[in-house]
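This report concerns only the one structure given below.
One protein chain omitted, others in place.
So, chain A:
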């Protein structure tokens, strides 16, 4: 009893008097403690705090693991769609070519991004490329406007390019992606925006770990005419026969509209694949980090626990030897 009282008193004078670690009165070694002071300068973090931290880190690890599984299953579903959609625009590129270096007056940059976060850096890279394109294409007589798909790009572009934004489209993935959805979207863009060239910026899905930002260019029919006269791939258009009593200008208009719709479809699907893949790898590295953190916390916890048990033993033994001698 006296020892306990002395011990409690001793704690208040601990920094001045005793070099030995003095802890508060406890009933068992594992009861919650506040911060303890060891030999002057050494502080042990209390076990309760460490245990709470370990519990929360473990929960986070479980959540990120689950998110990774969900992203993996969504990726599988959408990957087949994306690969099938590649066949839609390849004939267009074979016919009309993809000319990112075309110089036109009215550029419109369509930035495709995701609505949800936690998907790594893909949205930032898309926005970076869009801004670079904007800078590249702004000259004295050129103007460049943005059409934004997805919340993440909207948040980033609204900050500094407010006056260049034409349209913002969100909540695209509420229903599973289909051609009808994207074509209605493409139709809205065509109706609301005047353009000479449309540049679509998206992340192309090469594999689960590699998504490269790409730009697809779709030209308006007048520009196609202009480029056709300049020769090159588009100049070969005249060698095609046109059936059905329509003129070349008529066909070109239909073709460019359909080309835009197909290219948009493919780019939205590929971006969705890249989003799921990026989310998978982000959640995977986050679970791994959580595991590492958990290991380190476990070591700290065990060290603290063993130190407190040792000090208990020392006190008991020194008390016992003081009684004898």
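In this text, a residue touches a chain if its C-beta (ideal position, glycine included) is under 8 Å from a C-beta of that chain, and two chains touch if they have at least 3 such contacts; residues count from 1.
Rule of thumb we're sticking to: contacts and distances are computed from a predicted model.
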Chain not displayed: protein name in its UniProt record ("aldehyde dehydrogenase (NAD(+))", "Regulator of G-protein signaling 11-like", "ATP synthase subunit epsilon, mitochondrial" or "Proteasome subunit beta"): "ATP synthase subunit epsilon, mitochondrial"
From A:101, A:207, A:247 or A:321, residue that would touch the chain that is not displayed: A:247
Identified contact with the non-displayed chain, of A:186, A:200, A:272 or A:290: A:186
Positions on chain A where the hidden chain makes contact: 162-163, 165-172, 174-176, 178, 180-181, 183-188, 190-192, 225, 245-250, 253-254, 257-258, 261
